[in-house]
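Structure incoming, see below.
Removed from the display is one protein chain of the complex; every other protein chain stays in position.
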Amino acid sequence: MKKLINSPESVLDDALAGIAAAHPELTVDRAARVILRAGGPRPGKVAVISGGGSGHEPLHAGFVGPGMLDAACPGEVFTSPVPDQLLAAIRATDGGAGVVFVVKNYTGDVLNFQLAAELAAEDGIEVRTVLVNDDVAVKDSTWTAGRRGTGATVVVEKAAGAVAEGGGTAAEVAAAGQLANAASRSFAVALSPATVPAAGRPGFDLPQDEVELGVGIHGEPGRRRAPMRAARELAAEVVDAILAEHTLTAGDETIVLVNGLGATPLLELYIVFGEVSALLAERGIRIARSLVGNYVTSLDMAGFSLTLTKADARLLELWDAPASTPALRRP
Amino acid sequence: MKKLINSPESVLDDALAGIAAAHPELTVDRAARVILRAGGPRPGKVAVISGGGSGHEPLHAGFVGPGMLDAACPGEVFTSPVPDQLLAAIRATDGGAGVVFVVKNYTGDVLNFQLAAELAAEDGIEVRTVLVNDDVAVKDSTWTAGRRGTGATVVVEKAAGAVAEGGGTAAEVAAAGQLANAASRSFAVALSPATVPAAGRPGFDLPQDEVELGVGIHGEPGRRRAPMRAARELAAEVVDAILAEHTLTAGDETIVLVNGLGATPLLELYIVFGEVSALLAERGIRIARSLVGNYVTSLDMAGFSLTLTKADARLLELWDAPASTPALRRP
Amino acid sequence: MDTALALGWLHATAAAVEQHEPELTALDSAIGDGDHGSNLRRGFTAVLAAVDALPPDTPVGAVLGKAGTTLISTVGGACGPLYGSALRTTGAALPTPKADITDLAAALRAGLSTIQRLGGAVPGDKTMVDAFEPAVAALERAAFDGFSLREAAALAAEAAERGARDTVPLEARKGRASYLGPRSIGHQDPGATSTALLFRALARTAGA
Partner (left out) sequence: MDTALALGWLHATAAAVEQHEPELTALDSAIGDGDHGSNLRRGFTAVLAAVDALPPDTPVGAVLGKAGTTLISTVGGACGPLYGSALRTTGAALPTPKADITDLAAALRAGLSTIQRLGGAVPGDKTMVDAFEPAVAALERAAFDGFSLREAAALAAEAAERGARDTVPLEARKGRASYLGPRSIGHQDPGATSTALLFRALARTAGA
């Protein structure tokens, strides 16, 4: 394992120091491990708070700022934040209009956010939760942990953040996030595994001629292995996997996110985007907006995820709304 | 070699298809292999044109747009563009006020841009050239190829682009670019090599416990190998290497770019940024502006480069000027 | 179970987690995300610091409660809230100053209920429940049969270890391993494994 770190134990604290130094426009509470918009709580504005394990940067800290998140709570690498962080974030951002959590659907995240919400309720602060569960690699069922939250988180945070910035109520902010989530489906392919610093070795082994289909963003192996193929064929497999679980059909418009998992060159992501765009055109689906790059990463994993959001006028309006964050800017 | 490509030969064409699909706000001439601001030549505006080998994305295509480049000419992977591309870019952007080339100092780039400038001169178009040569890993000397152009290219393209957007003359645009270049020095460290698709194997071998110091952005091995160390120590080595060849001293202000080489997680880049910021503070150098992320990459190389630009009021003004490109946005 | 035994148990658990961290990491890498070992190590390091700073006359229930709160505050992930809340519930259910085996079994049953309420897992889902449930059942039986704490805890540890081993052939239905579907078969659940460490530590502390 070769990583630009000081020690596996200090990864999060050292990264927070860097985020604080790099983004004077943000407030980083290094003790509480919370990244905040500068300026304290905004009276009358709903606070949108997200969080999750570290290792997915720019998610979530990179989306803190006007038009998106009020606070991000990064956990240890690939580990959800603890309730204390979320409570600190609530206290630092609650402007009296309520709080909306954006939570990716993982047992750990769900439980920690839930405990925080229960504790906040004891303080008289009502917290609503938007659960992100877009990953079609996992079958949705009430008997299992359900679909995971992955790339759609960006779309959800953008939509919820836009409504909050526009003065929406907590119910409206949560509804916008839920709308974005419901309209989104994702699927990821790994070419190489991620190495968690504390573990010191790759999460799985992958032969030179194989890929992991349906991989998770925490180094979880995927549902199955398949032979490595041309970008065109991998893209087709991914598009088909998503469309099989999506209401998107000919004539629809979509927001497309071709997302790098951390170690994939942008050059390759553009190649994938070109293939995805051709495949969607063949199916009569129009790309209304797009994003290509590293947005929801998985440490040093190589590969990509595709997120397709079925876009109506409302979602496009929220997607286009102004935002000023380290990783996403809209005029 | 596991890459998201269709074939080594089609990398550039396939990526151009993706860039075209992902950025409707740009015009991509796929036959001529030129990426342009939409809308054709702007009468009276100096055209800023850059280019270089592919594999460094978002450089240069990601910096095409208002406030930065008028055109980018991507060559094959790690290979400079050919004069035909540059001439096509000139014809598509020349608004009668002249053309400024931004050229990274590599023999191939210099020669191809020079041939293009000679051919343009035959058409009566005067081309000025800003040579970027910021990499202190290479000793500057008239007897050698001289210092390479690396991370400072972003600063140069921003400065030249800002002056051009503001209506500056070709001489002023070139002068701004030269000012940015003269104020900038860089140094890079690789943790793992890049694999050129056509070569199929990594450009060099690097043992698990070693790094390449002073590596180039084309997979060129660096000046020397050193043992892998903590981020803090690597950052110190890099800062010292740069300051030894820089006029930056206590009391100065700087623009800092901590740049990922392609396969390095943003989490690690923030850790490096934190260390760099502490080291500069110790030396009394103030960070005026900063950028952390993948800007001048080297395919799937892991590691980082540091660029320090000594910033005066003029350079800060140009740095802060509005820009609207895929990879850099300023309101 | 009294304050001294609770403190001893927590220390023994911390030592076991430390020693078995690589194993827990390897198990979680195979069917999860590779952080279960470091999660628990971070948590129990904090737990020791917290409970060792308590006044010596702190009641046993409060010691376990403090341990639970600390796990919740420092671990994150799935196991932080689950183990943390379970310890809090267990602590709250323990009579002061000393609990007999029946009390302890009932308190741990309450802790298990919290895990199941929060996580929704039932035995057979390939989670910590698969070790926790048989351990508690063994304690309950031992209490009914009038065994000593030493004997009862040893039986609970054996039951937990058996339960952990028996997760190997299961297909996971909860937690991160469930994403693997049938590919989760053939691997031992990391959380069930750490639960077995917890009960083995109790047995050791009780003198078994």
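So that you can tell them apart, the chains are marked A, B and C in the order they are listed, and the count of residues begins at 1 in each.
In this section, a residue touches a chain if its C-beta (ideal position, glycine included) is under 8 Å from a C-beta of that chain, and two chains touch if they have at least 3 such contacts.
Because the structure is predicted, anything quoted here is derived from the model rather than measured.
Q: Considering the entire complex, write down the shown chains that touch the omitted one.
A: B
Q: Among B:D84, B:E233 or B:D320, choose the residue that contacts the chain missing from this document, as touch is defined above.
A: B:D84
Q: For the chain left out of this view, which of B:D94, B:E220, B:D252 or B:D300 touches it?
A: Missing-chain contact among the listed residues: B:E220.
Q: Can you say which of B:V130, B:V196, B:A235 or B:V296 touches the chain missing from this structure?
A: In the complete complex, the chain left out is touched by residue B:V196.
Q: For the chain that got dropped from the picture, name the residues of chain B it touches.
A: Counting over the whole complex, chain B touches the hidden chain at residues 8-9, 53, 75-84, 106-108, 111-112, 114-115, 137-139, 143-145, 148, 196, 198-199, 201, 203-204, 216, 218-221, 223-224.
Here, only the chains that are shown with their structure count from here on.
Q: By Cα centroids, which chain is closest to the centre of the whole protein?
A: Most central by this criterion: A.
Q: Using mean CA coordinates as chain centres, what's the chain B-chain C distance in Å?
A: 54
Q: From the mean C-alpha coordinate of chain A to that of chain C, what's the distance rounded to whole Å?
A: Chain centres of chain A and chain C, defined by C-alpha means, are spaced 32 Å apart.
Q: Using CA atom averages as chain centres, what separation in Å is found between chain A and chain B?
A: Whole-Å distance between the two chain centres: 29.
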